[in-house]
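All protein chains but one are shown in place.
Now for chain A:
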């Protein structure tokens, strides 16, 4: 070690005796030119499509997807190659991204996504990483080709003009709306929204006092007995219940809801006149007068239907309630704003009333990647924050909201 240091010091500090200064400088100059050229060539070689596709993960999964899009093949003959979108163009960010690729090399060696199934399962992680990058730099790589300042908005279709002019005003990141333009969107149907796991774990730690009101954080089955053997129905997420007692794993809760006095009255709603589903009971139970107590009866002037205020008690599994509904709504809010803005600016919650939302939402939800649980929470969120509940949205009666909803 000492010898090495000494020879290094000699190498740098001792003047040369046999080689002239000019030769040394010229030699160093040539070496420098060659080294820099070599470095750039290597950078360029690792920035080629062929290089990306040399991994079979890229070649088997992402290439066929890209080949179906306009970024591969179009009438103008201009096309995007992998690094045009996925490698930053500035030196520092580019070098950092290339070093970050060590993680991808590791993934390749470990076979993290070496089959189509594994890749599809992992896609959401990869996509979110890339979406995050694009939203941080305002989709800089997209804008190397598509920049707002070079767009002729008048040549766009009228519907696009509105959206694009507004986006340009806000200098919005392209990928905010244009997700999945070059590859398939991550498959999320049937998947679980990981945000619920936090809710469930905080519900498990919630201390519950008998006689107080709580909110469901996940849908639950309802039972007639504390042994939870006889199922009588199911209760929806975010429904308010009064906890009466806790015995072992079971909790007796009181439901105080509304239902339409028509058919079996199986579906129970949270408010008079509003179709906000809170619980669905089995037929025999819903008809059983010893189980369901009717407190009040009112006619809904909008539909002429008679609504009953009902109450019942039932058993459910404990550990799924919270004393505040706000954590549930914050998940719903996040999901609503990110999923719906993929294609359009999402309407304000209070732009429609509680009975308009289910139809609208049901028509749109299949275009999103929400899983079923999330979709239910989001719909309930929209209904309970609709114009029927909003105080800031002026006249909040269902009538006026319906009119503003249909220009």
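Here is the rule we use: a contact is a pair of C-beta atoms (placed from the backbone, for glycine too) under 8 Å apart; a residue touches a chain by one contact, two chains touch by 3 or more; residues count from 1.
Everything that follows uses one rule, which is that contacts and distances are computed from a predicted model.
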{"item": "Record-based protein name (UniProt) of the chain missing from this complex, from \"Molybdopterin oxidoreductase\", \"Periplasmic nitrate reductase, NapE protein\", \"NAD(P)-dependent nickel-iron dehydrogenase catalytic subunit\" or \"Glutamine ABC transporter permease\"", "value": "\"Periplasmic nitrate reductase, NapE protein\""}
{"item": "Selected from A:92, A:171 or A:229 as touching the chain missing from the view", "value": "A:92"}
{"item": "Chain A residues touching the omitted chain (full complex)", "value": "10-11, 13-19, 24, 27-28, 30-32, 34-35, 38-39, 88, 90, 92-93, 95-100, 132-133, 136-138"}
